[in-house]
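A protein chain is absent from this complex, but the other protein chains hold their places.
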Amino acid sequence: MSGGLDRRWIYLGMMLAVALPILWNGMTGKTFPESPTPPSQACFDAIEALPEGSRVLVSFDYDPASEGELAPMATSFMRHLMHKRLKPVIIALWPLGPTKGEETISNVIKADFPDRVSGRDFVNLGFQTGNEGVLKVIGTDFRKQFPVDRSGMPVDRLPIMEGITKVGDFSLVITISAGYPGSKEWVQYVSSANPGLVLLAGVTGVQASQIYSYYPGQLRGMLAAIKGAAEYEALVSAVVDGDGVTPPRYTEARRRMAPQLFGHLVLIGLIVAGNAVYFSQRGRKAVAR
Amino acid sequence: MSRSIALLICLMGGLTMLVSPFLPMATGWANDVTDWFNILAAMAFVLGGGSLLKVQLMRLSARGPGWGYSALTLLAFIVTLWVGLGKVGVVADPSAPTVAWSGKPDDEGSAFWWIYLYVMTPITSTLFAVLAFYVASAAFRAFRAKNVEATLLLATAFVILLGRTFAGVVLTGWLPDWASGLRLENLAVTIMDVFNTAGNRAIIIGIALGVASTGIRLMLGLDRSYLGGDA
Partner (left out) sequence: MSSTTMEPSAPAQGKWWIGLFLVIAVLVAIRAGIGEGMGRAYVQTESTSYAAATDDQGRVTWSAVADGAAGSATIERDVFRTAGQYRAAEAASPNQQAIRFSWDRTIGLWLAAFFTLAVFSFLVGDNPAYKFTESIVIGVSAGYWMAVAFWETLVPKLVAQLAPGLVKAWCMPNLDAGAINLDALIPLGLGIMLLSQLTPLGRHVGRWPLAFVIGTFAGLKMISHVESDIIEQVRATMLPLVVFGDDGSFAAWASIRNLLIVAGVLCTLVYFVFSIEHKGPVGRAARVGVWFLMITFGSAFGFTVMGRIALLAARFEFLFIDWLWLIDPKGQRTMAAVSAAAELGSSLLNTI
(Lines give C-alpha, C1' and ligand atoms only; values in the text may rest on other atoms or scores of the structure.)
Protein backbone atom coordinates (compact mmCIF):
# COMPACT_ATOMS: atom_id res chain seq x y z
CA MET A 1 0.00 0.00 0.00
CA SER A 2 1.22 3.51 0.65
CA GLY A 3 4.01 2.25 2.86
CA GLY A 4 6.59 3.19 0.25
CA LEU A 5 7.00 6.63 1.75
CA ASP A 6 9.52 6.69 4.61
CA ARG A 7 7.73 7.97 7.70
CA ARG A 8 10.62 10.34 8.35
CA TRP A 9 9.54 12.46 5.40
CA ILE A 10 6.14 12.78 7.05
CA TYR A 11 7.82 13.84 10.28
CA LEU A 12 9.90 16.40 8.40
CA GLY A 13 6.78 17.80 6.73
CA MET A 14 5.00 18.17 10.05
CA MET A 15 8.10 19.68 11.64
CA LEU A 16 8.37 22.36 8.95
CA ALA A 17 4.62 23.06 9.04
CA VAL A 18 4.85 23.86 12.73
CA ALA A 19 8.33 25.38 12.96
CA LEU A 20 8.22 27.81 10.02
CA PRO A 21 5.04 29.64 11.11
CA ILE A 22 6.56 30.04 14.59
CA LEU A 23 9.60 31.71 13.04
CA TRP A 24 7.39 33.80 10.74
CA ASN A 25 5.26 34.83 13.67
CA GLY A 26 8.32 35.63 15.78
CA MET A 27 9.65 37.93 13.10
CA THR A 28 6.42 39.68 12.14
CA GLY A 29 4.46 39.53 15.40
CA LYS A 30 1.25 38.99 13.44
CA THR A 31 -1.62 36.86 14.70
CA PHE A 32 -4.96 35.85 13.21
CA PRO A 33 -8.14 37.55 14.41
CA GLU A 34 -10.26 35.46 16.76
CA SER A 35 -14.02 35.46 17.10
CA PRO A 36 -15.29 33.59 20.16
CA THR A 37 -17.39 30.44 20.02
CA PRO A 38 -20.27 30.21 22.54
CA PRO A 39 -18.41 28.10 25.18
CA SER A 40 -15.48 30.58 25.29
CA GLN A 41 -17.81 33.56 25.38
CA ALA A 42 -19.70 31.89 28.24
CA CYS A 43 -16.44 31.69 30.26
CA PHE A 44 -15.81 35.35 29.70
CA ASP A 45 -19.38 36.35 30.56
CA ALA A 46 -19.46 34.28 33.75
CA ILE A 47 -16.39 36.10 35.09
CA GLU A 48 -17.61 39.49 33.90
CA ALA A 49 -20.87 38.94 35.80
CA LEU A 50 -19.15 38.61 39.18
CA PRO A 51 -19.06 41.57 41.57
CA GLU A 52 -15.68 42.91 42.66
CA GLY A 53 -14.09 41.00 45.55
CA SER A 54 -15.83 37.67 44.78
CA ARG A 55 -13.81 34.60 45.68
CA VAL A 56 -13.06 32.23 42.80
CA LEU A 57 -11.68 28.73 43.23
CA VAL A 58 -9.14 27.90 40.52
CA SER A 59 -7.89 24.33 40.27
CA PHE A 60 -4.62 23.69 38.43
CA ASP A 61 -5.18 20.13 37.30
CA TYR A 62 -2.34 19.78 34.84
CA ASP A 63 1.42 19.45 34.60
CA PRO A 64 4.15 20.57 32.16
CA ALA A 65 3.19 17.87 29.65
CA SER A 66 0.06 19.86 28.74
CA GLU A 67 1.25 23.39 29.35
CA GLY A 68 1.39 24.15 25.62
CA GLU A 69 -2.40 24.12 25.61
CA LEU A 70 -3.31 25.00 29.17
CA ALA A 71 -0.76 27.55 30.40
CA PRO A 72 -2.19 30.29 28.11
CA MET A 73 -5.65 29.57 29.56
CA ALA A 74 -4.33 29.82 33.12
CA THR A 75 -2.61 33.10 32.28
CA SER A 76 -5.75 34.59 30.71
CA PHE A 77 -8.03 33.42 33.52
CA MET A 78 -5.69 34.92 36.11
CA ARG A 79 -5.35 38.18 34.20
CA HIS A 80 -9.12 38.48 33.84
CA LEU A 81 -9.69 37.71 37.53
CA MET A 82 -7.09 40.26 38.60
CA HIS A 83 -8.42 42.91 36.23
CA LYS A 84 -11.91 42.44 37.68
CA ARG A 85 -10.44 42.60 41.22
CA LEU A 86 -11.69 39.09 41.96
CA LYS A 87 -9.88 36.86 44.46
CA PRO A 88 -8.53 33.53 43.21
CA VAL A 89 -7.99 30.65 45.64
CA ILE A 90 -5.69 28.18 43.92
CA ILE A 91 -5.71 24.44 44.57
CA ALA A 92 -4.45 21.45 42.57
CA LEU A 93 -5.45 17.84 42.03
CA TRP A 94 -2.22 17.11 40.15
CA PRO A 95 1.15 16.93 41.97
CA LEU A 96 2.78 19.50 39.70
CA GLY A 97 -0.28 21.76 39.69
CA PRO A 98 0.83 23.96 42.60
CA THR A 99 4.06 24.76 40.79
CA LYS A 100 2.10 25.74 37.69
CA GLY A 101 -0.01 27.90 39.99
CA GLU A 102 3.10 29.59 41.39
CA GLU A 103 4.32 30.25 37.84
CA THR A 104 1.00 31.87 36.92
CA ILE A 105 1.06 33.98 40.09
CA SER A 106 4.58 35.09 39.23
CA ASN A 107 3.85 35.80 35.54
CA VAL A 108 0.58 37.65 36.05
CA ILE A 109 -0.02 38.83 39.61
CA LYS A 110 3.53 39.69 40.68
CA ALA A 111 4.38 41.15 37.26
CA ASP A 112 1.29 43.28 36.59
CA PHE A 113 -0.69 43.48 39.83
CA PRO A 114 2.02 43.90 42.47
CA ASP A 115 -0.38 45.57 44.91
CA ARG A 116 -2.24 42.29 45.44
CA VAL A 117 -1.29 40.53 48.66
CA SER A 118 -1.07 36.76 49.18
CA GLY A 119 -3.62 35.60 51.71
CA ARG A 120 -5.84 38.63 51.18
CA ASP A 121 -6.25 38.99 47.40
CA PHE A 122 -5.12 35.54 46.27
CA VAL A 123 -3.71 32.38 47.79
CA ASN A 124 -2.21 29.07 46.71
CA LEU A 125 -3.44 26.23 48.92
CA GLY A 126 -1.45 23.64 47.00
CA PHE A 127 -2.02 20.01 46.10
CA GLN A 128 -3.82 17.28 47.97
CA THR A 129 -3.71 13.60 47.11
CA GLY A 130 -6.93 11.65 46.63
CA ASN A 131 -8.25 12.83 43.26
CA GLU A 132 -12.06 12.73 43.46
CA GLY A 133 -11.77 12.07 47.19
CA VAL A 134 -10.57 15.66 47.54
CA LEU A 135 -13.63 16.92 45.66
CA LYS A 136 -15.94 14.84 47.83
CA VAL A 137 -14.58 16.38 51.05
CA ILE A 138 -14.48 20.01 49.87
CA GLY A 139 -18.15 19.64 48.95
CA THR A 140 -19.02 19.86 52.63
CA ASP A 141 -15.82 20.73 54.54
CA PHE A 142 -13.24 22.74 52.61
CA ARG A 143 -10.89 23.35 55.55
CA LYS A 144 -10.65 19.70 56.47
CA GLN A 145 -9.11 19.04 53.06
CA PHE A 146 -7.01 22.20 52.81
CA PRO A 147 -6.07 23.14 56.39
CA VAL A 148 -3.07 25.33 55.47
CA ASP A 149 -1.77 27.30 52.49
CA ARG A 150 1.50 26.43 50.77
CA SER A 151 3.56 28.39 53.25
CA GLY A 152 2.00 26.56 56.19
CA MET A 153 -0.35 29.35 57.24
CA PRO A 154 -3.65 27.96 58.61
CA VAL A 155 -6.56 28.90 56.33
CA ASP A 156 -8.45 30.17 59.41
CA ARG A 157 -5.98 33.06 59.49
CA LEU A 158 -6.31 34.00 55.81
CA PRO A 159 -8.69 36.92 55.18
CA ILE A 160 -9.48 35.58 51.71
CA MET A 161 -10.92 32.40 53.24
CA GLU A 162 -13.26 34.16 55.65
CA GLY A 163 -16.70 32.56 55.50
CA ILE A 164 -15.64 29.80 53.12
CA THR A 165 -16.57 26.44 54.61
CA LYS A 166 -17.45 24.43 51.51
CA VAL A 167 -16.92 24.61 47.76
CA GLY A 168 -20.43 25.99 47.26
CA ASP A 169 -19.38 29.17 49.08
CA PHE A 170 -17.23 30.24 46.14
CA SER A 171 -18.86 32.49 43.57
CA LEU A 172 -17.26 30.57 40.73
CA VAL A 173 -15.08 27.50 40.22
CA ILE A 174 -12.57 27.15 37.38
CA THR A 175 -10.72 23.96 36.55
CA ILE A 176 -7.82 23.96 34.10
CA SER A 177 -7.44 20.31 33.39
CA ALA A 178 -5.39 17.89 31.35
CA GLY A 179 -7.15 14.61 32.12
CA TYR A 180 -7.83 12.53 35.19
CA PRO A 181 -8.57 13.95 37.69
CA GLY A 182 -9.91 17.05 36.03
CA SER A 183 -12.92 18.72 34.49
CA LYS A 184 -14.98 15.52 34.26
CA GLU A 185 -14.51 14.84 37.99
CA TRP A 186 -15.31 18.47 38.84
CA VAL A 187 -18.57 18.07 36.94
CA GLN A 188 -19.33 14.72 38.57
CA TYR A 189 -18.45 15.54 42.17
CA VAL A 190 -18.89 19.29 42.48
CA SER A 191 -21.17 20.73 39.81
CA SER A 192 -23.79 17.98 39.99
CA ALA A 193 -23.84 18.04 43.81
CA ASN A 194 -24.11 21.86 43.92
CA PRO A 195 -26.74 22.77 41.30
CA GLY A 196 -26.38 26.55 41.70
CA LEU A 197 -22.59 26.57 41.42
CA VAL A 198 -21.04 28.04 38.27
CA LEU A 199 -18.26 25.81 36.92
CA LEU A 200 -15.94 26.75 34.05
CA ALA A 201 -13.30 24.50 32.51
CA GLY A 202 -10.23 24.92 30.38
CA VAL A 203 -9.53 21.57 28.76
CA THR A 204 -7.03 19.94 26.41
CA GLY A 205 -8.00 18.89 22.91
CA VAL A 206 -8.06 15.25 23.97
CA GLN A 207 -10.72 15.96 26.61
CA ALA A 208 -12.73 18.57 24.72
CA SER A 209 -14.96 16.25 22.75
CA GLN A 210 -16.21 14.37 25.80
CA ILE A 211 -16.52 17.38 28.11
CA TYR A 212 -18.65 19.18 25.52
CA SER A 213 -21.59 16.94 26.51
CA TYR A 214 -21.74 18.63 29.92
CA TYR A 215 -21.98 22.11 28.42
CA PRO A 216 -23.99 24.27 29.10
CA GLY A 217 -25.99 22.42 31.77
CA GLN A 218 -23.44 21.05 34.21
CA LEU A 219 -20.60 23.18 32.88
CA ARG A 220 -21.34 26.86 32.32
CA GLY A 221 -18.42 27.59 30.00
CA MET A 222 -15.48 25.82 28.43
CA LEU A 223 -12.21 26.69 26.70
CA ALA A 224 -11.56 23.85 24.28
CA ALA A 225 -7.90 23.33 23.37
CA ILE A 226 -5.60 26.05 22.10
CA LYS A 227 -8.33 27.58 19.94
CA GLY A 228 -10.51 28.12 23.01
CA ALA A 229 -7.49 29.63 24.77
CA ALA A 230 -6.90 32.01 21.84
CA GLU A 231 -10.54 33.09 21.73
CA TYR A 232 -10.66 33.80 25.45
CA GLU A 233 -7.26 35.52 25.34
CA ALA A 234 -8.62 37.87 22.66
CA LEU A 235 -11.73 38.62 24.73
CA VAL A 236 -9.64 39.39 27.82
CA SER A 237 -7.22 41.53 25.81
CA ALA A 238 -10.12 43.53 24.42
CA VAL A 239 -11.46 44.33 27.88
CA VAL A 240 -8.09 44.87 29.62
CA ASP A 241 -6.03 46.55 26.91
CA GLY A 242 -8.78 48.19 24.88
CA ASP A 243 -7.14 49.81 21.86
CA GLY A 244 -3.69 49.65 23.47
CA VAL A 245 -0.95 47.13 22.83
CA THR A 246 -1.30 43.75 24.54
CA PRO A 247 1.91 42.70 26.30
CA PRO A 248 3.45 39.72 24.43
CA ARG A 249 3.07 37.32 27.34
CA TYR A 250 -0.69 37.69 26.94
CA THR A 251 -0.71 36.72 23.24
CA GLU A 252 0.79 33.24 23.62
CA ALA A 253 -2.30 31.29 22.51
CA ARG A 254 -2.96 33.53 19.51
CA ARG A 255 0.66 33.23 18.41
CA ARG A 256 0.28 29.46 18.53
CA MET A 257 -2.66 29.51 16.09
CA ALA A 258 -0.36 30.03 13.07
CA PRO A 259 1.57 26.75 13.50
CA GLN A 260 -1.77 25.20 14.33
CA LEU A 261 -3.22 26.20 10.97
CA PHE A 262 -0.35 24.80 8.93
CA GLY A 263 -0.10 21.66 11.05
CA HIS A 264 -3.78 20.97 10.37
CA LEU A 265 -3.34 21.59 6.65
CA VAL A 266 -0.43 19.14 6.49
CA LEU A 267 -2.47 16.55 8.32
CA ILE A 268 -5.41 16.95 5.95
CA GLY A 269 -2.99 16.76 3.03
CA LEU A 270 -1.56 13.51 4.39
CA ILE A 271 -4.99 11.94 4.77
CA VAL A 272 -5.96 13.00 1.26
CA ALA A 273 -2.66 11.75 -0.17
CA GLY A 274 -2.94 8.44 1.66
CA ASN A 275 -6.45 7.94 0.31
CA ALA A 276 -5.42 8.95 -3.21
CA VAL A 277 -2.64 6.35 -3.18
CA TYR A 278 -4.98 3.74 -1.69
CA PHE A 279 -7.78 4.25 -4.23
CA SER A 280 -5.41 4.44 -7.20
CA GLN A 281 -3.78 1.16 -6.13
CA ARG A 282 -7.17 -0.43 -5.60
CA GLY A 283 -8.26 0.75 -9.03
CA ARG A 284 -5.14 -0.73 -10.64
CA LYS A 285 -5.71 -4.05 -8.88
CA ALA A 286 -9.33 -4.13 -10.10
CA VAL A 287 -8.20 -3.46 -13.67
CA ALA A 288 -5.52 -6.18 -13.43
CA ARG A 289 -8.14 -8.70 -12.32
CA MET B 1 -9.85 -14.83 57.66
CA SER B 2 -7.66 -12.09 56.16
CA ARG B 3 -9.80 -12.29 53.04
CA SER B 4 -13.11 -12.04 54.90
CA ILE B 5 -11.92 -9.00 56.86
CA ALA B 6 -10.85 -7.39 53.59
CA LEU B 7 -14.29 -8.00 52.05
CA LEU B 8 -15.98 -6.52 55.13
CA ILE B 9 -13.74 -3.44 55.01
CA CYS B 10 -14.56 -3.00 51.32
CA LEU B 11 -18.30 -3.23 52.00
CA MET B 12 -18.15 -0.80 54.92
CA GLY B 13 -16.12 1.74 52.95
CA GLY B 14 -18.53 1.60 50.04
CA LEU B 15 -21.66 1.72 52.18
CA THR B 16 -20.43 4.79 54.05
CA MET B 17 -20.12 6.61 50.74
CA LEU B 18 -23.50 5.37 49.51
CA VAL B 19 -25.54 6.38 52.55
CA SER B 20 -23.95 9.80 53.09
CA PRO B 21 -26.11 11.68 50.54
CA PHE B 22 -29.27 10.28 52.18
CA LEU B 23 -28.38 10.62 55.87
CA PRO B 24 -27.20 14.06 57.00
CA MET B 25 -25.49 12.60 60.07
CA ALA B 26 -23.45 10.33 57.82
CA THR B 27 -21.83 13.27 56.04
CA GLY B 28 -19.22 13.61 58.78
CA TRP B 29 -18.40 9.88 58.66
CA ALA B 30 -18.12 10.00 54.89
CA ASN B 31 -15.77 12.98 55.13
CA ASP B 32 -13.60 11.19 57.69
CA VAL B 33 -13.46 8.03 55.60
CA THR B 34 -12.70 10.01 52.43
CA ASP B 35 -10.02 11.95 54.28
CA TRP B 36 -8.32 8.68 55.25
CA PHE B 37 -8.67 7.57 51.64
CA ASN B 38 -6.92 10.76 50.53
CA ILE B 39 -4.07 10.30 53.01
CA LEU B 40 -3.71 6.70 51.85
CA ALA B 41 -3.39 8.06 48.31
CA ALA B 42 -0.32 9.98 49.52
CA MET B 43 1.02 6.73 50.95
CA ALA B 44 0.47 5.20 47.52
CA PHE B 45 2.96 7.73 46.11
CA VAL B 46 5.47 6.44 48.66
CA LEU B 47 4.57 2.87 47.71
CA GLY B 48 5.15 3.75 44.05
CA GLY B 49 8.60 5.16 44.84
CA GLY B 50 9.40 2.10 46.96
CA SER B 51 8.32 -0.27 44.18
CA LEU B 52 10.48 1.57 41.67
CA LEU B 53 13.43 1.33 44.04
CA LYS B 54 12.85 -2.39 44.56
CA VAL B 55 12.50 -3.23 40.87
CA GLN B 56 15.50 -1.18 39.78
CA LEU B 57 17.67 -2.60 42.56
CA MET B 58 16.74 -6.11 41.47
CA ARG B 59 17.64 -5.30 37.86
CA LEU B 60 20.88 -3.76 38.99
CA SER B 61 21.87 -6.75 41.07
CA ALA B 62 20.97 -9.13 38.20
CA ARG B 63 23.32 -7.16 35.88
CA GLY B 64 21.03 -7.96 32.95
CA PRO B 65 20.98 -6.01 29.68
CA GLY B 66 20.44 -2.30 30.26
CA TRP B 67 21.42 -2.38 33.93
CA GLY B 68 23.25 0.91 33.44
CA TYR B 69 19.94 2.60 32.68
CA SER B 70 18.49 1.12 35.89
CA ALA B 71 21.39 2.68 37.78
CA LEU B 72 20.62 6.00 36.13
CA THR B 73 16.94 5.77 37.09
CA LEU B 74 17.90 4.96 40.66
CA LEU B 75 20.31 7.87 40.80
CA ALA B 76 17.72 10.28 39.40
CA PHE B 77 15.14 9.00 41.89
CA ILE B 78 17.41 9.30 44.91
CA VAL B 79 18.75 12.74 43.98
CA THR B 80 15.25 14.13 43.33
CA LEU B 81 13.89 12.66 46.54
CA TRP B 82 16.83 13.99 48.51
CA VAL B 83 16.59 17.55 47.20
CA GLY B 84 12.80 17.48 47.53
CA LEU B 85 12.55 16.13 51.06
CA GLY B 86 15.62 18.06 52.18
CA LYS B 87 14.41 21.35 50.62
CA VAL B 88 17.92 21.87 49.23
CA GLY B 89 18.45 25.50 48.25
CA VAL B 90 15.08 26.62 49.62
CA VAL B 91 15.02 29.95 51.43
CA ALA B 92 12.67 30.68 54.34
CA ASP B 93 9.11 31.78 53.64
CA PRO B 94 8.27 35.49 54.19
CA SER B 95 5.65 34.41 56.75
CA ALA B 96 8.43 32.92 58.91
CA PRO B 97 11.78 34.32 57.75
CA THR B 98 13.72 32.93 60.70
CA VAL B 99 12.69 29.31 60.13
CA ALA B 100 14.85 27.84 57.37
CA TRP B 101 12.50 24.89 56.68
CA SER B 102 9.42 27.09 56.21
CA GLY B 103 9.98 27.69 52.47
CA LYS B 104 8.20 25.85 49.67
CA PRO B 105 10.23 22.98 48.17
CA ASP B 106 9.64 24.28 44.62
CA ASP B 107 10.62 27.88 45.34
CA GLU B 108 12.43 29.60 42.46
CA GLY B 109 16.13 28.92 42.85
CA SER B 110 15.82 25.68 44.83
CA ALA B 111 17.29 22.41 43.56
CA PHE B 112 13.83 20.86 43.37
CA TRP B 113 12.61 23.76 41.23
CA TRP B 114 15.67 23.36 39.01
CA ILE B 115 14.79 19.71 38.42
CA TYR B 116 11.18 20.65 37.73
CA LEU B 117 12.09 23.36 35.22
CA TYR B 118 15.04 21.81 33.43
CA VAL B 119 14.40 18.07 33.65
CA MET B 120 10.71 17.28 34.24
CA THR B 121 9.28 20.02 32.04
CA PRO B 122 11.29 19.47 28.83
CA ILE B 123 11.13 15.69 28.93
CA THR B 124 7.46 15.20 29.80
CA SER B 125 6.23 17.93 27.48
CA THR B 126 8.33 16.67 24.55
CA LEU B 127 7.17 13.10 25.15
CA PHE B 128 3.61 14.33 24.58
CA ALA B 129 4.60 16.64 21.72
CA VAL B 130 6.14 13.85 19.59
CA LEU B 131 2.71 12.28 19.38
CA ALA B 132 1.91 14.96 16.76
CA PHE B 133 4.35 13.16 14.45
CA TYR B 134 2.88 9.75 15.12
CA VAL B 135 -0.64 11.05 14.49
CA ALA B 136 0.56 12.48 11.17
CA SER B 137 2.13 9.17 10.18
CA ALA B 138 -1.00 7.24 11.16
CA ALA B 139 -3.16 9.72 9.23
CA PHE B 140 -1.25 8.96 6.04
CA ARG B 141 -1.10 5.20 6.50
CA ALA B 142 -4.33 4.16 8.17
CA PHE B 143 -7.19 6.59 7.61
CA ARG B 144 -9.10 5.34 4.60
CA ALA B 145 -12.56 6.40 3.43
CA LYS B 146 -13.50 2.78 2.76
CA ASN B 147 -17.18 3.01 3.72
CA VAL B 148 -19.86 5.43 4.89
CA GLU B 149 -18.77 5.27 8.54
CA ALA B 150 -15.11 5.95 7.83
CA THR B 151 -16.05 8.74 5.42
CA LEU B 152 -18.21 10.36 8.09
CA LEU B 153 -15.33 10.20 10.55
CA LEU B 154 -12.87 11.75 8.12
CA ALA B 155 -15.28 14.45 6.92
CA THR B 156 -15.98 15.46 10.52
CA ALA B 157 -12.28 15.57 11.29
CA PHE B 158 -11.70 17.83 8.25
CA VAL B 159 -14.45 20.24 9.33
CA ILE B 160 -13.06 20.42 12.86
CA LEU B 161 -9.45 20.81 11.69
CA LEU B 162 -10.35 23.58 9.27
CA GLY B 163 -13.13 25.19 11.28
CA ARG B 164 -11.02 25.55 14.40
CA THR B 165 -8.32 27.55 12.60
CA PHE B 166 -8.24 30.62 10.40
CA ALA B 167 -8.50 28.30 7.37
CA GLY B 168 -12.24 28.11 7.98
CA VAL B 169 -12.60 31.86 7.66
CA VAL B 170 -10.46 31.96 4.52
CA LEU B 171 -12.26 29.11 2.78
CA THR B 172 -15.90 29.87 3.61
CA GLY B 173 -15.95 33.38 5.00
CA TRP B 174 -17.41 34.56 1.67
CA LEU B 175 -20.69 32.72 2.23
CA PRO B 176 -23.60 35.16 2.63
CA ASP B 177 -25.24 35.63 6.02
CA TRP B 178 -28.29 33.52 5.19
CA ALA B 179 -25.91 30.59 4.60
CA SER B 180 -23.58 31.42 7.49
CA GLY B 181 -24.45 28.12 9.17
CA LEU B 182 -22.40 26.44 6.42
CA ARG B 183 -19.25 28.39 7.19
CA LEU B 184 -16.66 25.93 8.47
CA GLU B 185 -16.23 27.62 11.83
CA ASN B 186 -20.01 27.46 12.40
CA LEU B 187 -20.25 23.91 11.11
CA ALA B 188 -17.58 22.93 13.63
CA VAL B 189 -19.68 24.46 16.41
CA THR B 190 -22.81 22.65 15.21
CA ILE B 191 -20.99 19.33 15.05
CA MET B 192 -19.75 19.76 18.62
CA ASP B 193 -23.06 21.09 19.89
CA VAL B 194 -25.33 18.51 18.31
CA PHE B 195 -23.71 15.36 16.93
CA ASN B 196 -20.72 15.14 19.26
CA THR B 197 -22.89 15.95 22.26
CA ALA B 198 -25.39 13.23 21.35
CA GLY B 199 -22.73 10.59 20.67
CA ASN B 200 -20.69 11.35 23.75
CA ARG B 201 -23.77 11.57 25.94
CA ALA B 202 -24.69 8.01 25.04
CA ILE B 203 -21.11 6.90 25.76
CA ILE B 204 -21.16 8.72 29.12
CA ILE B 205 -24.49 7.13 30.11
CA GLY B 206 -23.21 3.70 29.05
CA ILE B 207 -20.00 4.07 31.05
CA ALA B 208 -21.92 5.27 34.10
CA LEU B 209 -24.15 2.19 33.99
CA GLY B 210 -21.01 0.05 33.80
CA VAL B 211 -19.37 1.85 36.71
CA ALA B 212 -22.48 1.43 38.86
CA SER B 213 -22.71 -2.30 38.21
CA THR B 214 -18.96 -2.79 38.78
CA GLY B 215 -19.25 -0.87 42.06
CA ILE B 216 -22.02 -3.14 43.28
CA ARG B 217 -20.03 -6.25 42.32
CA LEU B 218 -16.98 -4.99 44.20
CA MET B 219 -18.87 -4.01 47.32
CA LEU B 220 -20.81 -7.25 47.49
CA GLY B 221 -17.63 -9.24 47.07
CA LEU B 222 -18.72 -10.73 43.75
CA ASP B 223 -15.55 -9.37 42.17
CA ARG B 224 -12.57 -10.22 44.37
CA SER B 225 -9.82 -10.02 41.80
CA TYR B 226 -8.07 -7.20 43.70
CA LEU B 227 -7.44 -9.59 46.61
CA GLY B 228 -5.22 -11.85 44.56
CA GLY B 229 -5.62 -15.54 43.80
CA ASP B 230 -4.65 -17.38 46.99
CA ALA B 231 -5.53 -17.48 50.73
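In order of appearance the chains are A and B, and numbering begins at 1 in each one.
Rule of thumb we're sticking to: a residue touches a chain if its C-beta (ideal position, glycine included) is under 8 Å from a C-beta of that chain, and two chains touch if they have at least 3 such contacts.
Given the structure is predicted, the values throughout are model-derived calculations rather than measurements.
Note that of A:59, A:75, A:128 or A:237, the residue touching the chain absent from this view is A:128.
What subunit A contributes to its contact with the hidden chain is residues 8, 11, 14, 18-19, 22-23, 25-27, 29, 65-69, 95-96, 98, 126-129, 132-133, 136, 147-148, 150-154, 156-157, 185, 187-189, 191-193, 204-206, 208-210, 213, 217-218, 224-227, 248-249, 251, 255-256, 259-260, 263-264, 267.
Criterion: only the chains that are shown with their structure count from here on.
Centre-to-centre separation of subunit A and subunit B, using mean CA positions: 15 Å. On the subunit A side of its complex with subunit B, the touching residues are 1-3, 5, 7, 10-11, 13-15, 18, 32-33, 35, 37-38, 63-68, 95-96, 98-99, 102, 106, 128-131, 133-134, 136-137, 140-141, 144-145, 150-153, 209-210, 212-213, 224-225, 227, 257, 260-261, 263-268, 270-271, 273-275, 278. Those residues of subunit B lying in contact with subunit A across their complex are 17, 27, 30-31, 34-35, 37-39, 41-42, 44-45, 93-96, 102-104, 106, 108, 113, 116, 120-121, 124-125, 127-129, 132-133, 135-137, 139-145, 154, 157-158, 161-162, 164-167, 169, 185, 189, 192-193, 196-197, 200-201, 203-204.
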